[in-house]
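Of the protein chains in this complex, one is absent; all others appear in place.
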Amino acid sequence: MEYRCFGDTYVIRMDRGEEIVSTLAALCEQENIRLASVEAIGAVDRALVGLYDVGEKEYHKREFREPMELTSLLGTVTEKDGKPYLHLHATLCDANMQTHGGHVNELYISATCEMILRLIPGEVGRRPDEDTGLNLFQF
Amino acid sequence: MEYRCFGDTYVIRMDRGEEIVSTLAALCEQENIRLASVEAIGAVDRALVGLYDVGEKEYHKREFREPMELTSLLGTVTEKDGKPYLHLHATLCDANMQTHGGHVNELYISATCEMILRLIPGEVGRRPDEDTGLNLFQF
Partner (left out) sequence: MEYRCFGDTYVIRMDRGEEIVSTLAALCEQENIRLASVEAIGAVDRALVGLYDVGEKEYHKREFREPMELTSLLGTVTEKDGKPYLHLHATLCDANMQTHGGHVNELYISATCEMILRLIPGEVGRRPDEDTGLNLFQF
């Protein structure tokens, strides 16, 4: 990973072999980022993504191990228990240009990931929500 | 829905059972928002999305009623006839992590929707366009 901060915007390059979620978490920890929006494109060859089942209160996960373009990565950095909390969703296309996606657990970069992170001048936390079983925005 | 405005950025949480388009329209009306970009992720269990047929000048719509992750919601708020005008497109993944999408008519939240709305300091309207049958950006 290499990056620069210009004004309120980080321009980030993540590299082949890096895992996007943990690499972004390390960046947020290092730069003390606690509220931001994230968008990215790139190419990955391994993805663990999920769909949340609100009834069962658990994620159904699926792993993809094939070359895929990351056509969209969107999400936020907020704060929970004093640490950066990431919530990211991805859309990925395979060699037939068919797309897959979901809540992101892990994304391993095959070529590059180009990310724009915009700082937001405020604080938003997370609170566990009994109704859905998720950690929701807490203002 | 609950939200905070930090600088030019609204951080918005919409909740289980709320419909995204009408909830966002109410927010824009209430906060007098007339030009903004919107991005969001979340989880929905009912979606009405469409594809516009330029030849027939009508939308072909399809309804999904199943748990889906909202992997991407992108669009704009502009102004038409003195009111906020929303134009949103969504990508959604189902329990097989296959994705669907389209022009958004209605999206009903199953768990949460996390939205970032950025104000843009200007004015953009909409004008009916005979050639396409759509309401296009008018500067």
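In this document, chain identifiers A and B correspond to the written order of the chains, with residue numbering beginning at 1 in each.
We adopt the following convention: a residue touches a chain if its C-beta (ideal position, glycine included) is under 8 Å from a C-beta of that chain, and two chains touch if they have at least 3 such contacts.
These numbers come from a predicted model, not from an experiment.
Contact with the undisplayed chain is limited, among B:4, B:46 or B:100, to B:100. Where subunit A meets the missing chain, the touching residues are 2-4, 6-7, 9, 11, 13, 15-16, 39-41, 43, 45, 67-72, 91, 93-99, 110-112, 114, 116. In the full complex, subunit B touches the omitted chain through residues 35, 37, 39, 49-54, 60, 62, 64, 72, 74-76, 87-91, 98-103, 120-122, 124, 129, 131-132, 134, 136-137, 139.
What we mean here is this: only the chains that are shown with their structure count from here on.
Chain centres here are Cα means. That of subunit A falls 21 Å from that of subunit B.
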